[in-house]
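With one protein chain held back, the other chains of the complex are shown just where they sit.
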Amino acid sequence: MSILSKMLKNKQKKRQDDNYRQKQDPLKPEDLPILRDFQENISRIKEEVGNSSDVNIREFKIGTHKGALVYVDGLASSIAIADYILETVMEAEVPEGPVDIFQFMLDKTMALGSVKTIDNWNQVYDSLFSGDTVIFLQGSNKAISGETKGWERRSITEPTTQLSIRGPKDSFTETLRTNTALIRRRIKSPNLRVDSMKIGAVSQSDIAILYIKGIANEKIVGEVKERLQRINIDSILGSGYLEQLIEDQTWTTFPTTYHSERPDVVTSHLLEGRIAIVVDGTPFVVTVPAIFIQFFQAPDDYYSRFDISTGIRLLRILAFLIAVIGPSVYIAATTFHQEMIPTTMAIAIASQRENVPFPAFVEALIMEVTFEILREAGLRLPRAVGQAVSIVGALVIGQAAVQAGFVSPVMVIVVSITAIANFSTPVFAMAIAARLVRFVLMGLATMLGFYGIMLGIMFMSIHLCSLRSFGIPYMMPLAPFNLRNQQDAFVRFPIWAMKNRPMFISKGNMQRTGENQKPGPPKQSENQSKNGEE
Amino acid sequence: MKKTLIILLVFIMSVPVLSACWNQKELTDLAFVMALGIDRGEDDLYHISFQLVNPGNVSAGQTGGGQGLPIAVYKSNGRTMTEAARNATKEVSRRLYYAHTNLVVISEDVARDRNLMLNLLDAFARDPEFRTTTELVIARDSTAEEIVTTLTILDKLPVTKVTKEIKFTEAMKGENKSVNIDEIIDGITGNGKEPIANGYRLIGMKEEASKATNLQKTTTDAFLAADGLAVFKDGALIDWIESNKSRGIIWVLDKAKSTDITLKWKGKKNALSIVPIRSKTKVSTIFKKGKPVINVKIENEGWISEANTAINLMDPKTIIKIEKLTENEIKKEVKSSVKEAQRLKCDIFGFGDIVHKANPKVWRKLKGNWNNYFADIEVNVKVNSYVRREGVRTNPFWSDINK
Partner (left out) sequence: MEKAKVSAYQLFVLIVMFEMGSAILLGLGARVKQDAWMAILFGLVGGILVFFIYYRLYMYYPELPLTSYLQKILGKWLGRLIGFLYIVYFIYVASRVLRDFGELLTSTIYNSTPLFVINTLMILTIIYLLHKGFEVLARVGEIYFGIVYFTAILGMLLIVFSGLIHLGNLKPILENGLKPVIKVFLRETLTFPFGEMVVFTMLLPFLNDKKKAKIVCVGGMILAGINITITTIVNITVLGVELYYRSPFPLLTTIGRIQIADFIERLDVLFMLYLVIGGFFKIAIYYYAAVAGSADIFQFKNQRKLAFPIGIIVLFSSITVASNFAEFIKEGLVIVTMYLSWPFQIIIPSFLLIIAFFRNKKKKTSPA
């Protein structure tokens, strides 16, 4: 009785705390207006940033008016400030007489591409910490914010995930503007909309939502925006945070949002009617909605011809299946259904397992866990040593384990094939899902053999079929089956045959390829002789 | 809150499942029974020999292939198959596993006794673990145990030798036919066909057959060979058909593929050897005055494998003559086989089934006494042979020898 009432009391207290937090966040600056006395403004800034050494305040005089310029060293480009603001301010010729110095500054001296008028402290700090310069003028209760962003940014390099042989080799960086620019370069249409938002109570991270108006489903766009606005969290350090906060269902191992480092992938998604979310500070861009088959599409599929890409895509799906059911099938076959194995192979496996003390399930578990540890360790090692150690480690440990009588060689083979098949999934999130499911299936296989595996797969299919990503059934276009959308699911039709956009994404503007796009040899006219001479 | 309750309930319900794994058998706990030998023991008990595999000594694996023997044979007695099998567990350290049993050897004693023969078949059919596509042979002039304990050179597992051998000799010589338990049971239950089985002999010094020293010689002291066909009537073995007459039977049953046919040519014996490579037999029935008459039509094509006399093989007319000779030879063999079966009053060809399918009314009248009726039935044999090629030589060198 007392424990229950204590639990209830704690729950109540938590709720009260949350409410309080929302009302009065001591970290959030209030929406106070800017004062006319700029000295007071300056002292307020100094007080609120607490003498942070990188906030610089430079007082100047324009004509007879006093002003001050505030910027954050490292975020704002000092060259821009010196050349485009201070120089013009210094050389400005202020007309005599009463003059609206504020308007004058705005019109005549800020030699920058983008200036804004701001009038409350929220906006002051927003601008300041985005790398803009804030200018206070004596007697004015508004301030000018000039765009002077100029911090050290990473140059555009090759992507580290989703490598492509035939496609472009640029990838997103941590700067929002660079990323949106990379997308803009590929879609030169005014219909590409970039809507911004700030998320994160403390971090105030910039988010941009991109979609192509007329192609994307308006309802989904609205849903995305609504979910983003609902987010009430301290900070968004990476797009993974966003994914976890806006996804449809948390209690699933399968990803319902897609992320990518490659601009061409994001661009193609936008053109199919999806919505991209770019987060400042991370090179991974999130696209929604996501469907199951998407995680098996690699960028190279589209740059190669249809026969090879269809073959390889089917291979990937097969590899995924192997990765999921591989060890379970081995366990089921060797412990329950030995009649399935051809006689010679059964005898060979039996002879190998003579010396192994563990039952098949424990053996498989040991090998799988060892492999996972090796893989994890390989990530941490410094790059030069890492590759060698993981390969050598796997081989040596496998060999040694076999000779020590820990595991049988067949087990090593099964686990290695499974692990390699696991890596062939293009998107890491799906590969992880496969790994977790694999362990569950292994447990089921050891209890009930093939029947257990079948039930496990049934369970997984039911789960997959019931998932939705932003309202779209996850297993489109497989279930509900749609003949027209098969053109890019398990097989890939030639580019000229992929006429329509996926039907489930957008409602309007369906056609993406014109008619008669099939290429062919040049048509011969009757006047031309056989040798092609005129 | 409700959801957690339900999930808890689900977990509680799954507890009985997690507590044990009933059908789970580790590979190392199984003894693969590769072959079964069934003999008649004292007091009319079944005396069964189990040929088990010793896995460590079979594969050329990396645990340094063993010097030991690849098989081990254990024996047990029982009134029924099941009892004998369970009695064997007192001798074997593992669970006997029948899913890979490829061969069943029945001794002639058991096969001749109707009771014993029929009583062992249901156990094979009913057990889900046992495969009814297992090969079945009858041991001639030896006990089943002797056959099951023999070691072989070419194949590590003797059972592979027997099954492969039957398969290849059926395809290459046509005097034996692969027979499995399904076919025996089918034959016993229907009225229209009686089953046959292969006979197997252990030739040579029988005591040496099961020793490792047998394998140390290039020509083993004892080895297994197929020999003749066993004819069953009414569920028991009645007689053997020897190899010289068994080819005809296999022909009628449409199982002969390739074999060799020796012909005389212009007075010289064993002058030509024809090898048919494909053969098809059609058996049909027509009714003369309400009585069935069987027509057997055999068609085959082949090539000339040997020509030991001066003969012009490039002349189409010669080839036609050769074809005619082949047809006569085959017809002779088939007719003598049919006569043999008729002598035994046993319809092993399935003529009864054919009559049944063609005219059920007539069959209803005849089926009670079919085997006797079969003994007098008229059988017409028609053979069409085609000799297509002569190998890679044209005329034999005999034409050029200085006489």
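Letters A and B mark the chains in the order given here, with residues in each chain numbered from 1 onward.
Following the convention adopted for this analysis, a contact is a pair of C-beta atoms (placed from the backbone, for glycine too) under 8 Å apart; a residue touches a chain by one contact, two chains touch by 3 or more.
None of the values given here were measured: they were computed from a predicted structure.
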{"item": "Identified contact with the non-displayed chain, of A:Ile246, A:Ala348, A:Leu448 or A:Ile472", "value": "A:Leu448"}
{"item": "Among B:Asn23, B:Asn115 or B:Asn328, the residue in touch with the chain that has been omitted", "value": "B:Asn23"}
{"item": "Candidates A:Thr117, A:Gln229, A:Gln244 or A:Ser466 - the one touching the absent chain", "value": "A:Ser466"}
{"item": "Option touching the unshown chain, where A:Ile85, A:Ile220, A:Ile331 or A:Leu478 are the choices", "value": "A:Leu478"}
{"item": "Hidden-chain contact residue, picked from the options A:Pro342, A:Gly405 or A:Gly471", "value": "A:Pro342"}
{"item": "Hidden partner chain, touching residue among B:Arg94, B:Arg112 or B:Arg131", "value": "B:Arg131"}
{"item": "Residue ranges of subunit A at the interface with the undisplayed chain", "value": "336-337, 339-340, 342, 345, 448-452, 454-455, 458-459, 461-462, 465-466, 473, 475, 478-481"}
{"item": "Hidden partner chain, residues of subunit B it touches", "value": "6, 9-10, 13-14, 16-17, 22-23, 99, 128, 131-133, 182, 185-186, 189-190, 353, 356-360"}
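Here is the rule we use: only the chains that are shown with their structure count from here on.
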{"item": "Whole-Å separation of chain centres (CA-atom averages), subunit A against subunit B", "value": "66"}
{"item": "Subunit A contact footprint on subunit B (complex, rising order)", "value": "17-18, 21, 23-28, 30, 32, 34, 53, 55-56, 58-59, 61-63, 97, 99-100, 102, 129, 131"}
{"item": "Touching residues (chain side subunit A, partner subunit B) in the complex", "value": "334-336, 338-339, 343, 346-356, 359-360, 409, 446-449"}
